[in-house]
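All protein chains of the complex are present and in place, except for one that has been dropped.
Chain naming follows the written order as A and B, and within any one chain the residues start at number 1.
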Amino acid sequence: MVINSNINNVKTKTIGEIFSKDPKIICRHVDVFYGDKQAIKDVSIDISSREIISFIGPSGCGKSTFLRCLNRMNDTIDTCKVKGTILLDKDDIYDEKIDVVPLRAKIGMVFQKPNPFPKSIYENVAYGPRIHGLSSSKEELDFIVENSLKDSGLWQEVKDRLNSPGTGLSGGQQQRLCIARAIAVSPEIILMDEPCSALDPIATAKIEELINQLGKNYSIVIVTHSMQQAARISQRTAYFHLGELIEVGETKKIFTRPKDKQTEAYISGRIG
Amino acid sequence: MSNEHILSSFDDDLKKLNKNLLKLARLAIEQFVNSIDNFSTQNIEEIDKLISRDKNLDDLDEKIQQLGFEIIALRSPQAEDLRRVISALKISTIFERIGDYSRNISNRTKALCEISSDDTPGVNIGKMGLVTQEMLEDVIIAYNDKDSDLSVKVRDTDVVIDKMNTKLYQEVLASMSRNKKNIVSGTHILFIAKSIERVGDYVTDIAEHNYFLINGKPLSDERPKADKTSLYGID
Partner (left out) sequence: MNNNKPKILTANEASKIVESSVIKRRKKDARLKTYGRIAIGLAVSFLIFLFVSIFSKGIPGFFQYYVTLDVYLDRDRLDPKGDLSPVSLYNGDARSIVIESLYKVINPKGRKEKKAAKKIISTNADVRISKMVLDDPNILGKTIPITFAVDDDIDSFLRGYIKRDTPSSERRINDTVIKFVDKLSAENRISYKFSDYILTGSASRSPEIAGIKGAFIGSMLTLAVCFIIAFPLGVATAVYLEEFAPKNRITEIIEVNINNLAAVPSVVFGILGLAIFIGIFGMPRSIPLLGGMVLALMTLPTIIISSRAAIRAVPPSIKDAAYGIGASKLQTIFHHVLPLAMPGMLTGTIIGMAQALGETAPLLMIGMVAFIVDIPGGVTDPGTVLPVQIFMWADFAERMFIQKTSSAIIVLLVFLIFMNAAAVILRKKLERRW
């Protein structure tokens, strides 16, 4: 699909800067329905290259739903319908010609609960490259696994037990393993759905640091219940409420002087 | 125990805050030292330059306030980090104030340049300035090295300036009562001395904030006071 010149000419209720100079993903007028229920209402937003953007908002505000639209994870839910345009590098990802397999290789995902496969640490990381045929030899695969584990800060901890089960690691390590698994297929974007909600504060801090480091090479979209987490790690923050994107802006601005009353009330703990 | 945060960007922010604060401190010392030098050299050009430079301090303070504001909003600092950020904000304001006093001194020096008077006892201004400068330098070292003893020492030095100020006050009063011509210049000198004394007080405040930052409790001992000028005329 050809990007039309009016892509930045959007009528939206959203307050703040939804546009980006160097957009990786462009979402325009996205609606999501679960059966008859509308979960996302007319969301338009850009996600830049190499930025960390966080989605915050009360439970049920649609932030996770919207996140799952970005790599079509919602396809697995039969009743879910997505309308509007989501462009990845100017290609409509909901185009019928687009196959979700390469799409999801480009857009990695990390989930709320650490979910390593019940296989060895090595196999967990090697799985993605293997099914996508990213390596032609054992050495290449070893290299990818080692690099991914290094990038996820896990290499030092697991290099001597790559063959032990991934499920035997601690929660934080498991989550970092999941991140290693996601980056092993060299994605451009990593979606994270509350990656720290099942972790203790130290493990959380390690993941946050990792996200910060990864933000230099990937676009990271993170959904979080913790406003503090959004504040700590993201460059931009988007506030969702009842399926609508209320406000987007630089995290500094959102957390020091939000423009919208609802945003202010939410981040200052006046509405839940 | 590691001194670094797991989240390195938090460290980056804190370092940035600290760097800016030290920069402001250096600028403030420079302004103060120059204003004292100018008092003796009476170089109008230099004085004007100094006055115009005060804006830099104001801007830097503004930046530090913004930074501290953001750190509190985004990083939710705790314990020592919180004390550091709060102290930094307060100390930054103080340095900005010191800059303001340096400008005041310069303004009055400029006024003095236009009034020629032979009989003004200005010798002690330089000495007071020197002691205050030393205090300023010490307090920055104490801040940088987290030296709680040096902070206490700086605070206790303030008494010296107070005493000098009291002495200078008496001399200027005497000079003004000797010769009515001296009243205008004497008043300026009194205000200059007062400014230096205020800077000394501010340095003491910095020392106290620094002590609080390091130890987590206020420096509560009764501190020596020797500025008796406010008592003049009572007896």
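One rule holds in what follows: a residue touches a chain if its C-beta (ideal position, glycine included) is under 8 Å from a C-beta of that chain, and two chains touch if they have at least 3 such contacts.
Keep in mind that what you see is a predicted model, and the values were worked out from it rather than measured.
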Displayed chains contacted by the hidden chain, counting the whole assembly: A
Candidate in contact with the missing chain, chosen from A:14, A:44 or A:71: A:71
Selected residue (touches chain absent from view) among A:61, A:178 or A:207: A:178
Hidden-chain contact residue, picked from the options A:132, A:225 or A:253: A:132
Residue among A:34, A:94, A:111 or A:155 touching the omitted chain: A:111
Absent chain, residues of subunit A that touch it: 71, 73, 76, 78, 100-105, 108-111, 113, 115-118, 127-128, 131-132, 165, 167, 178, 181-182, 185
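Everything that follows uses one rule, which is that only the chains that are shown with their structure count from here on.
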Footprint of subunit A on subunit B - complex, ascending: 5-10, 69-70, 73-76
Partner subunit B, residues of subunit A touching it in the complex: 202, 205-206, 208-209, 212, 228, 231-233, 251-252, 255-256
